[in-house]
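Before any comments, here is the structure.
Removed: one protein chain of the complex. Kept in place: all other protein chains.
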Amino acid sequence: MSYLLEQVLNGLSYGLVLSLIAAGFAIVFTSTGVLNFAHGSVVLLGAYLVAVLHPTIGFWPAVLVGMAGSAVTGVLINAVLVRNLADRKPDTAAILMLGVDIVLLTELTRRIGNQVLTLGAPWGASVVRFGDVSLPTGRVLAAGVTVVAFAGLWYLFSRTDLGVGMRAAAADGPTASLMGIRLSRTAATGWALAGVLAAVAGVFLTSFPAPGVAPTVALSAFAAIPAWVLGGFDSVPGAVVGGLVIGLTSALVTGYEAELEPFLGTGFGEVAPYVVMIVVLLVRPSGLLGSKEAVRV
Amino acid sequence: MSELPRKAGGAVLVLVALALPLVLSDFWLQTGLFVMAAAIGAVGLTLLVGVAGQLSLGHAAFAAIGAYVYAYTTGETTTSVTGLGLPPVLGLVLAVGVAALVGAAFSPVAGRLRGIYLGLATLGLVFVVRHLLVNLSDWTGGFTGRSVESFALGGFSFSNRDPDYLAVAGVEFEGLHRLWYLFLVLAVAACWLASNLRAGRTGRAWANVRDSETAAAAMGVGVAQVKASAFVVSSGYAGLAGAMLALAYGRVAPDVFGLTASVDFLVMIVLGGLGSVTGAVVGALFVTALPLVLAQYSSALPFLAAPGSGGLDPSTASRIVYGLAIIAVLVFLRGGLAGAARRLRQRTSTPAAPPAPRTPDDGDRPVAVTTPRSKETTR
Amino acid sequence: MSPPLLTVEHLDVVYDGTITALSDVSLTVGEGQVVAVLGSNGAGKTSLLRAVSRALDSYGGSVTGGTVRFAGEDLAGLDTAAVVRRGLVQVPEGRRVFRDLTVAENLRAGGYTVRDAAARAEARDRVFDLFPILAERRDQPGGLLSGGQQQMLAMGRALMVSPRLLLLDEPSLGLAPLLVDQIGEIVTEINRQGTAVLLIEQNAVMGLRVADAASVLEIGRVTASGPAAELAASDEVQERYLGVAVPVVATEVVGSEPAIPTAEPPQRLRVEGLTVRFGGITALSEVSFTVEPGTVHALIGPNGAGKSTLVNVLGGAYRATEGAVHYGDAELTALPAHRVAGLGVARTFQNISLALEDTVEDNLLVGRHRLMRAGVLSGAFRSPRARREEREHRETVAGIAELLGIGALLRTPVHTLAYGDRKRVEMGRALAARPSLLLLDEPVAGMTHGESQEMAETIRQVRRDLGLSIVLVEHDMPFVMGLAEQVTVLDFGKKIAEGTPAAVQRDPEVLRAYLGAAAA
Partner (left out) sequence: MKHLPRASALSAAAVTLLALAACSTTAPSAEGGGGSDDVATGNGVTDSEITIGMLTDLSGPFAAGAAVQVTETQAYWDQVNADGGVCGRDVTVDVQDHGYDPQRAVTLYRSMAPDVIALQQVLGGPTSSAVLPLAEQDDVYVGGVGWAGSALAYPNNQLPGASNAVQAANAVDYMLDELGVAEGSSIGVVYFAGDYGGDSLAGAEHAAEERGVEIVAQEITSQTTDLSAQASALAQADVAGVVLAAAPTQFASLAGVLSSQGADVPIIGMNPTFNPSLLTTPAADALLANAYSITSISPYANTDAPGVQAANDLYAEADPDGAVGWEVPLAYVQAELLKQALDGACESGDLTPEGVVAALGESSSVDTEGLLPDGLDYSNAGQSPTTTVFISKVSADADAGLELLDQVSGPSAESFSYGG
């Protein structure tokens, strides 16, 4: 029983980190209609900055710089590239982001090399025990931070002018701009927010139980795509639900691989998120919490 | 009309392609094989995405099916894998057929989803197919894959043997040379078929479904059936491309048909210009050959560090150049390479009469990225 | 004397660098005035508002000549947000409330530019005073409000910035007469509180009643302007909106040589008790009428009356909630759209729905789809049969193009065509499907008077040459007067009148629907 509980907690805490990334996808998509294939690289960039800077300026300042760096990168990508696309169409924008991803990822990979860059997170390899279940401190912290982050997002989107303006702009850009809401500003805010969330996720994805920053982190952000999609393209709460579902699915499929192997083959944990995603899309084409009008292509 | 020079140009290109094996080195021949295989896949995808308007990120999955069907049906049973040992021609036909069938089986899903939703559902397909390839190891050879029987036609083998020695104009024609011609025939045929489809009744129906399903249905176009036909045709093309890739490699492995391959296909058609057959071919050339050529020749560039010295080495530089090239095309060239070429032609030929139509000002104007919305106004 | 609040002088607006929407438009709005701009669909009214609110950019439009001054300041070079901060705000057509945001959040978004909390609270209180219903429903999503309430919310949202000038785009669109009157009163009240209003209306009576002055816009030009009372009395306005001066020409049915292969003979179309509901909204309610074979039957009614819904049901794009549509023996409501087309029912669309990059010929050939047989394989391999078929059908559509007077344009891409020609291509595509029943959805929307006349002539000719039934959907009453044998008038989803054009023209219900309660 404690084994099941442990796997469930593992899955949920990992799922919350995924939901940070998924929320980034959702925010960028709603604020600018872009499927951000470079999001994984932005996650990696945030973690990389922390890893490189923490020996000189300390961990917490490095995290702040990492968040700022990711945010600025996102804002620049939007301002310099996305807004200047020759065909301002969603599929062109998605391919553009692939190009950006190639450039970012190649350069980061070159810089990281085959080293495992450590993050210098103060929680190290410590664990927290709940009865006979133990969870890495980093994960517990991640869960806490994620909950706080989503509370912050909720506050932003429902209690501040900027957030309400962003929602208005996402719902109907031209009309929002008639209200004096500058779409360039809400878009930049969206990209910045996604960058900050990505950096936070990057920190938790690369600290214990993961050993440090490696280029594969950019790929693990891909696991957040099913989370985003099944939650609903335009829904931040959907990203949370999606992240939890995917985290739980992966953990349980992996944790019970021995029992599932005869039916599903080995390594099904990698595929399970996509299978869940396809099934959800077939049943609810707009995702679990997405709005019907969200078909944007 | 400008048709004639275009056809003449096409004929010259084909002739050049026929003569190239006489002069090219193995490196270029191998590159050419990959380009032609990719071009066929890209042409199929541009029919689906560009003409019929259905976004697919799962093209590599269908290519994988084609590749493995060819390998399985033509291969012999060994200790590690089974095979049917069928004639290669039959294997090629089955590769196309089975991939098309799987496409048909998936098309109800395509009928239910649209746009990015469809794209991401097909993305899932890539992972599912990969999982199957790794796990059905009796048929696929698992993670390491299996070797591929070389192509043969009536006793003539497209490999280094049978006949063991063949020379044309003093140049020895080995497997690569022979495959070049096979691929060239397939590629030209594939482009010809795709152009016909695009220009005919089927292509018009696809384009109409893309532009407005409501209007298409009002013209008597069965939307679901037409969408399915696009999926089937495109999957068949992917299957052929996959089988050709398998032949070009001499073996198949799941890694070749991963997410990157799917994405590369999409990059090809967007760079080339959505919906354009020529664009797809040019895109395939660009995406496939550029990294290979850069990897081979970038060491000649003076400002780069030697490999392994920790500086900006040629390969890293080539990958970055590739990424930047994608960005540059999308930022500067509307309609991709095909669109740019079209505008160039229009500029050099007689300028079209300046149109001066009006537009009703109710309803939305074409929209920016910030407010994409469907063309149909339903309430 | 201080300058007028808003001065528009010699304004030209062009979309996509080529399409002219406004030319040489001048207009002023004085402090505390209500000015109405009247005009039909496509007249350029919305473009005028966008030029003033500096929102043209995001629609691909630009000001190519003339100036717009607000309180003496030239607005060129400012963006919408800057204009809003100066106290000039636009309420878009069709309300466009943020459906997922609550009423309070909608208002908050409206007050986005107001940084002063006290000013904002004051503005909100004023909005709630003006529209008590909004205060009551402040925590509900905007999408749940009724049409009238949404219009109030859209206006309230704009009032959050306490504007000096309010731009209203068709506030009465699709609202019941009672609500239209109410909106009119609200506009008057807003004006009384010190806000000038520039009002765009198709509903001339409503516009002229609340306005001090008005201009009539037609195809991008001002054709009349002056004090509201004066305009209301003018013959031109009377004619424009009621068609009283156009004589009714009886059309005779003449059998003659068909220019294209004949269709099946037309059947009787019977619509019985048709009701369509979307969610909670009833778009059509218990509508019944019959179209006799070979006649032109007009469906008219103001915007929002349910005409397009009806066409969409007839064409199979929408499902009927209740009721039945019989075409001959076939029951259309049970069929998907492409099967309806297969019965010989073809249609055009209100917003032109053509493949812009393709040639006229290719667009016309789409209509032949159901009559062609080439499948994927025979098409791909260009089998002799497929080639012969393609050639024959190209000849046929060339004939259709001749009939419609666009024969010379066959090889031209549609995107280079003028608007009127595009409308013809769209009709040609429908005709290419060899229909026995043709559904025309607003075939002259956005056309000049002359073009409308030509189109009317074309429709007559088509009917005469091809002997088919035509259902003609229009909101422009004068246009159908000379064309249709029978007219059915819809308002708010209900049939309010039926009969010959002359009879319908005199029907008090129709007058009220078109001209507002006061006219009846």
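Letters are used for the chains, namely A, B and C, taken in the order the chains are written, and counting of residues starts over at 1 for each.
Definition applied: a residue touches a chain if its C-beta (ideal position, glycine included) is under 8 Å from a C-beta of that chain, and two chains touch if they have at least 3 such contacts.
Please read all numbers here as calculations on a predicted model, not as lab measurements.
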Visible chains in contact with the missing one: A, B
Of A:66, A:190 or A:215, the one touching the omitted chain in the full complex: A:215
Touch with the omitted chain, as defined above, among B:59, B:114, B:204 or B:319: B:319
Residue of A:57, A:80, A:116 or A:151 in touch with the missing chain, whole complex considered: A:116
Absent chain, residues of chain A that touch it: 3, 6-7, 10-11, 14, 106, 109-110, 113-118, 121, 124-127, 134, 136, 139, 205-212, 214-217, 219-220, 250-251, 254-258, 266-267, 269-270
Chain not shown, touching residues in chain B: 3, 7, 10-11, 14-15, 18-19, 25-27, 29-31, 34, 79, 134, 142-145, 147, 160, 163-170, 176, 185, 188, 192, 195-196, 199, 248-251, 253, 255-256, 288, 291-292, 295-296, 307-310, 313-316, 318-319
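As a working rule, only the chains that are shown with their structure count from here on.
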Greatest separation from chain A - chain, by CA centre: C
Whole-Å gap between the CA centroids of chain A and chain C: 44
Residue numbers of chain A (touch at least two other chains): 172-174, 183
Set of chain C residues in contact with two or more other chains: 58-59
Chain C partner contacts - residues on chain A that touch it in the complex: 158, 161, 164-165, 167-168, 171-183, 291
Contacting residues of chain C [partner chain B, same complex]: 15-16, 18-21, 41-47, 58-61, 93, 219-220, 278, 283, 309, 312, 315-318, 336-338, 340-342, 346-347, 349, 351, 353-355, 358, 362, 365-370, 372, 374-376, 379-382, 386, 390, 415-422, 429, 433, 445-446
Residue numbers on chain A that touch chain B, as the complex places them: 32-35, 37, 81-96, 98-103, 106-107, 110, 169, 172-174, 183, 187, 222, 225-226, 229, 233, 265-268, 270-271, 274-275, 277-278, 281-282, 285-286, 295-297
